[in-house]
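Can you read through this structure? Questions will come right after.
For this depiction, one protein chain was excluded, whereas all remaining protein chains were kept in their positions.
Chains: A and B, in written order; residue numbering restarts at 1 for each.
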Amino acid sequence: MPLNELSVVDYLNKMNNREISAEQVLKDIFNQIDRIDKTVKSYLYLNKEEALSEAKKIDQKIKNNDIPPLAGLPVAINDNICTGGMETTAASRILKGFIPPYDATVIKRIKDAGGIIIGKTNLDEFAMGISNENSAFQITLNPWDRTRVPGGASGGSAAAVAADETLIALGTDTGGSVRLPASFCGISAIKPTYGRISRYGVIGCASSLEQIGIMGKGIKDLAILMNVISGYDELDSTSSHISTPDFLLSCREGINNLKFGIPKEFFSQDLDRGVKEKVIDSINRISQLGGKIEEVSLPNMEYALPAYSIIAMAEASSNLAKFDGISYGLRIEDSGDLEEMYLKTRGSGFGAEVIRRILLGTYVLTSNHYEDYYLKAQKIRSLIKKDFENVFKKFDLLIGPASPVPPFKLGEKEDEPLAQILAEIYTSPVNMAGLPAISINCGFTEKERLPVGLQIIGPPFQEEKILRVAYNLEQELKEINSVKPDLSF
Amino acid sequence: MGNDTVIGLEIHVQLLTKTKIFCNCSTDYFDQEPNSHTCPVCLGLPGSLPVLNKKAVDFAILTALALNCHINESNIFHRKNYFYPDLPKAYQISQFDRPLAENGFLEIRTEKSAESRNIRINRAHMEEDAGKLIHLERDGKTSSSLVDYNRSGIPLLEIVTEPDIQSSEEAIVFLQTLRSIVQYLGVCDGNLERGSMRCDANISIRNKENGELGTKTELKNMNSFRAIRQALDFEITRQRRLIEQGGKVLQETRRWDESSGKTVFMRSKEEALDYRYFPEPDLLPLFISQSWIESIENNIPELPDERKERFMKDYKLPHYDANRLVEVKPLGDYFERAAKNYNNYKQLANWILGELLCYLGQENIDIDKSPITPVALIELLELIDRGVISGKIAKNIFEDMFKTGQSAALLVEKSGSTQISNKEEIDDIIEKVVRDNCETVQDYISGKEKAIHFLVGQVMRYTKGRAQPDMVLSLLRERIDKT
Partner (left out) sequence: MSKQIVTEKDVGYIAKLAKIGLNKREKELYSGQINDILLFFARIKELNTEQIEPTFFEGTPSQHFHEDVVMPSLPQNIALGMTGCREDGYFEVPGIL
């Protein structure tokens, strides 16, 4: 088997048994990338030379019986996470050529554990979007159907995992931007509880909503990387002091007697029939495995999406103000004065979706509108949190679809700004309440054989529960997960 | 002028922490290479996040307590959003509707009034300082600007008064009192010229008849006590004249222009920005417990008024002396260091407030850089007390000490101007003076007391001031009585 098709679990086993070398694995990965990435276009930047040199070093260490925990594991990184010395653009023209002088905390932790950063993946510009079509540089294709989108915003990472162009990848999730592409690309992803993973070095979009997400081929893979990057960071004031358990231990048998709530609001008219079928299939499987299923209601759910959008856009409008051309990034200077420089730089450096969101975000924060929009949205946020709190009193977890629709065609939602928002209808309430959630492939639509993701939501800081359920379901659905996209072109 | 001037002040105080408010960069940026004290956080690089400096909060609480404020148990940070090159994130992290402290007061006493007055403090809140801009001009216009972010992220405490101040004099006294306090607390060095303490003012004229508040203007760019005084006086006059002539005061921001001695229009109210304040999501609410406040309260250093009382009690100094010595903390420190080993406190105070301050003032040297140390000064004073030199000679020695840095003992030895206290040494001179001044001696004998002082003067001349006047006087009387 080509080594780029390994899971992280198998990689670590084989490395520990000295069956393979880090260098061999990297070479197979880069071969795959060479072969298919001019079509799939997952990567914006490849760290080939440095990665291979790192791999050689780690292979040498291992020969001397010094095995770092990740043993040279190759990891792909969303291009909105700062990697020191490596171009980081957030898929925006305004940051083209920007080379951060520092690593994000998660990058440091991966490197300290012996992981290797192989490259930066494509995303919707500043993580604003649901299809990956908003990148300023290239369009990533869905490996399962190359006429369709891989989902966004972390579409590049999702496609890279699905196409075996990496063993595992990091993305960011503000309102579903890791779970949605995972669902579209038939892979697994976890968005942890807010505060579980440090945000230091993540090019912020919506500070109170986003977390780094992990995207991989299997649940145990996610758990392994969770162990390395989770935990309190003194550089992030919002990171939690809560202790990090060994998440790998959660990946064990048995979901007997766990109580699962099925929010009826997640099965509205917006839900595509093909998706619904597969999700209900999985729910039945869970029931067969011993889980107790019951319908619940999250009464304020219909207001979650507009409230979330208001908050996300407001915070983004402020977070993106620092891109002013003064000390880094794009600067457009004709002969005008400072004002001209600002207007031209930001006017041409940002794409349309980003501009739209900045304008809306600015609008809802102006003194005339603050109360009606931003303040009200934060009040609705309290209501959403309460809804979740109430159901978690009776239920261990909630399950439902990750996306209302299967992956759609490229260009289909291009001129529909509202569609950009609506795709996150089931995922965004989770960010509003800061909860952990996993998206796991639960099958393919009958008609077009497109991947469908099941979303598993847990109470705060109970990633162990959602990992356990996801792991059990994954074992149950082994035959589905053994299918791979046809990349023989 | 009357009581219808209404002034409110907004003061920014740079806190003397070692590190910046949201990162661990050094705050010691003055006179350093530009952009040498920065990091991803205070440069506003993408992905950077703020982490609050605990010491900055300690200092803020300390100051708020000294200003008799109520400390808010839970306070939050807000973002103030606007674009300017000295603001790296294009927003300033500040506090808006839940500040650290509110509702305090500061007692001031002006020279004119016998009583003291309380100026109310509306609020005190924490925020970060911006970088520094230097404007380069070409053909009279700003052609480009240079930015230095060393100052970006220095912790500031913004103190806002109610519009209780009624004159420029009161404003100055308020600022001097505040400066004294922050120096004593050790939270700020209060240097207006260097910008570690900055002041903006809001001024309006209240209608005498119906008591209505007038439109206020905001004044900026006042960089010294002198500038503040002049700017306020100018603006008060400008507004009064405008009103008298039937004009309207417009709500605007004006700049003090040092060169022309005028306040100049800067921007109008309409141009005021919408800052779109919203709570800073990267910082969680700051919770200040009672025990935290108490631990700071129990460690408040001695404040100027307390020290003044103590100087009057322990050192038996008169009110005037005590008051002057405590005005600026290093001055009081100097006195106390000397007073440890010298107990003629009044004499000590006289020399410090007199000669020392005079020479320091002439050379524009701060007390803590004085060429004459407390120990050196005591040595001089002891020489006077022991009668080795006269008070008059001591003044000359003092000047030489100040200019050369040499010790009193050395200088006295060199000049040979030790005081004559030996009777034999001056007997001859007394003989000579008595013989050469028969008429004056006769005048004294016939009752003219003044005459003997003339004779004392003559003896002093011959001894080049080295004789002890008292001793000369008694020797002369003795000698003349013998006649």
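For this structure, a couple of remarks:
The rule we apply is simple: contacts are C-beta pairs under 8 Å (C-beta built on N, C-alpha and C of every residue); 3 or more make two chains touch, one makes a residue touch a chain.
As the structure is a prediction and not an experimental result, all values here were calculated from the model.
Contact with the omitted chain, checked across A:Ala91, A:Ala321 or A:Ile466, is made by A:Ala321. For the chain left out of this panel, the touching residue among A:Ala127, A:Ile380 or A:Ile480 is A:Ile380.
Of the listed positions A:Tyr43, A:Phe260, A:Phe350 or A:Phe408, the one in contact with the omitted chain in the full complex is A:Phe350. Shown as candidates are A:Ser208, A:Ser428 or A:Asn441; the residue that touches the absent chain is A:Ser208.
Taking the complete complex into account, B:Pro85 is the one of B:Gly8, B:Gly47 or B:Pro85 that touches the chain left out.
The missing chain, though absent from the display, is touched by one residue of B:His135, B:Arg241, B:Arg386 or B:Lys423; that residue is B:His135.
Touch with the hidden chain on the side of chain B covers residues 17-19, 22-26, 33-40, 43, 45, 51-57, 76, 83, 85, 134-136, 141-149, 273-274, 276, 278-279, 281, 284-287.
Touching residues on chain A toward the chain that is not drawn are 98-99, 101, 194-195, 208-209, 234, 237-242, 300, 302-303, 306-307, 309-310, 317, 321, 324, 326-329, 331, 333, 336-344, 346-348, 350, 355-356, 358-360, 362-364, 366, 372-373, 375-383, 385, 417-418, 421, 434.
Note that only the chains that are shown with their structure count from here on.
Per-chain CA centroids place chain A at a distance of 57 Å from chain B.
Against chain B, in their complex, chain A makes its touches with residues 81-82, 88, 90, 95, 98, 100-102, 104, 199-204, 207-208, 234-238, 314-315, 318, 321-324, 326-328, 338, 342, 362, 365-367, 370, 374. Residues of chain B that touch chain A in their complex: 40, 43-52, 79, 81, 83, 85, 88-91, 145, 147, 149, 274, 276, 278, 281-284.
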